[in-house]
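Handing you a structure now.
With one protein chain removed, the remaining protein chains of the complex are shown where they sit.
This part shows chain A:
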Amino acid sequence: MCQVNEEDDEIFQALKSTINKTPTNRKCMSCDEDACVIVRIADPMCRKCFEEFFIHKFRSTLSKSNIFGRGEHVLIAYSGGPSSTALLHLIAEGLSVNARRRLQFQAHVAFIDESSLYPDAIDIREKVIDRITNQLHYPLHIVSIDDNLDNDNTLKKLLFQQTKSLTAREELIRRRKLKLLFDIAIREKCTKLITGDNCTKLAAQILSDMAQGKGAHVALECNLTDTTNDLVTIVRPFREIMSKEIAMYNRLNSIESLQNIDISTMSGIQSSIFKLSETLVNDLQRQFPSTVSTIFRTSDKLEKNLKSERCDLCCYPLDLDEDQSLLSDQDRIKLIHQLFDTRSDSNDPVHVCYACRRLLRDVQPNLQSNQE
């Protein structure tokens, strides 16, 4: 039956030897220089070859299938974190006059100021302005995460008093940020939105989404070009680059990220579904270096037949029928209109996908209902 006799099983032995292999060969795999980093499974690379490898992966991803039109207005989503900072750096190089096969689009940068939610994030706005406007000279669009809300406390109250779990808070913030980014892109007539999502993070996101009922969308979320929104296409040039590679590249080029704080900073490793899956992915990746790429390539194939209408909360296509996706709770409808719908009439019906419906259960639409 299904019994693995470890000594006899050749495949098991081969697998074990791959795991335990310590790279005794410290020379770069391409040239004969001393290696400084291990990428992919166990490939040692010297600094020069690593940088070429990194930049090549980025550029070839971007120039595949002619994603950008000449002079197209493109919005870069900048969070201040290591991935988006590396992204900016690479795009700036690609746009510079001396670049080989120079990039031909017009860059705009968007930054969503979340400092009202995290008291520790001091001066971030000034630092971003300094970097983007003064150093790089790209048009910068800063929007507060409380933008267009009644007052600065609405979102804070929603997240910290009316939302039960850290998972729900993370997910609400994620959806709100995407909505704001789309709004900026549309307003500035940018037809593309570039994000710095890297492979490792996407793998964790995929598992986390599946755990929350958002499995219908995972294939879309790991696409290079994501046409979920009719007007703005999301582009993810780092989708095949690991977080370790980005950290290494930043270090070798003294690229400093501006901030690393978000809603789950300093919270425990099991405090939210995303943190759990991120921990899982990183733990596995340490012993089995093909974990991330396997998750990724598998999800790419999990296409699902989706409706043409979009979820009003997460912007992705609905996975439920129209009558099943229609929200009937008046309070929650009002909430969605307030936070996620900047343009339509507040009497319009609201449709949500399965995952967003579950998410809303963790949110109390107004405080009065707690008194019952």
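Here is the rule we use: contacts are C-beta pairs under 8 Å (C-beta built on N, C-alpha and C of every residue); 3 or more make two chains touch, one makes a residue touch a chain; residues count from 1.
Criterion: contacts and distances are computed from a predicted model.
Per its UniProt record, the hidden chain corresponds to "Ubiquitin-related modifier 1 homolog" from the list "Autophagy protein 5", "Ubiquitin-related modifier 1 homolog", "Translocon-associated protein subunit delta" or "Pyruvate dehydrogenase E1 component subunit beta". Interface note: of A:H108, A:K244 or A:R332, the residue touching the hidden chain in the full complex is A:K244. Looking at A:E33, A:D152, A:D283 or A:D348, the residue that reaches the missing chain in the full complex is A:D283.
Of the candidate positions A:T200, A:S299, A:S325 or A:Q364, contact with the hidden chain is made by A:T200. Touch with the hidden chain on the side of chain A covers residues 22-23, 26, 35-38, 44, 82, 200-201, 243-244, 246-248, 251-252, 257, 260-269, 274-275, 278-279, 282-283, 285-286.
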